[in-house]
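The complex appears here minus one protein chain, its other protein chains still in place.
On to chain A.
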Amino acid sequence: MKVLIDQDRCCGAGSCVLAAPEVFDQREEDGIVALLDPTPDESQRALVDDAVSRCPAAAISVVE
């Protein structure tokens, strides 16, 4: 699983950080999403899917 983020779309809501804190963080200065782990372990899949679904800016996607 590879996680892709589109920082131009990100609105800084932080929903992804709440959903999958081992995979996502926010930049200090503007709250834009930062990827902690671009290729998370399969055990993170449910959390990452949740983050994708919760993101209000559709800024996260997953490719296999």
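Quick note on the criterion: a contact is a pair of C-beta atoms (placed from the backbone, for glycine too) under 8 Å apart; a residue touches a chain by one contact, two chains touch by 3 or more; residues count from 1.
Keep in mind that, in the parts below, contacts and distances are computed from a predicted model.
Not shown: a single chain whose UniProt protein name, out of "NADPH-dependent 2,4-dienoyl-CoA reductase/sulfur reductase-like enzyme", "2-oxoglutarate oxidoreductase subunit KorB", "Aspartate carbamoyltransferase" or "Transmembrane transport protein", is "NADPH-dependent 2,4-dienoyl-CoA reductase/sulfur reductase-like enzyme". Annotation for chain A: contacts to the undisplayed chain at residues 9, 11-15, 17, 26-32, 49-50, 53-58, 61.
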